[in-house]
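First comes the structure, then the notes that go with it.
Yeah, one chain of the complex is gone here, protein chain that is, but the others are all in their spots.
Presenting chain A:
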Amino acid sequence: MSAEELIEVKAADAFDDGEREIVEVNGAEVGVLRVDGEYHAVRNRCLHDCGPVAEGAVGKKLVGEFVEPGKRVEKDYDGDQPIISCPWHGWSYDLETGEQLADDDIVLPTYDVVVEDGIVYVANE
């Protein structure tokens, strides 16, 4: 197993919440995002049709709860589960795990993000 390599993204104090940067990791495009104070990094190549998923809309997972027969299913966004959606066809992934929301057998590659000495890095394992 090769040693972990850190690829510099940019200074943490210049990385505003809601921003994203595209970097190259081992020949592949990776999107690094800061969402609600947390860093995430995903491959910028949708598993559906190779679209630029890391450049797509960031949102929350919509969940439903069956309360009782005959009543509307209660629907709300789960604030703990940020998702990212490919702008081409809307395939959506859990930003943390990379799992496609409709099928968790489909997993978008994710990367560790670390901050060292005020610099944001993506790990290439």
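One rule holds for everything that comes next: a residue touches a chain if its C-beta (ideal position, glycine included) is under 8 Å from a C-beta of that chain, and two chains touch if they have at least 3 such contacts; residues count from 1.
The definition used in the following text is that contacts and distances are computed from a predicted model.
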Chain excluded from display, named as in UniProt, from "F420H2 dehydrogenase subunit L", "ABC transporter permease", "Nickel import system ATP-binding protein NikD" or "Amidohydrolase 2": "Amidohydrolase 2"
Chain A residues touching the omitted chain (full complex): 48, 61-64, 66, 69-73, 75, 89-92, 100-103, 106
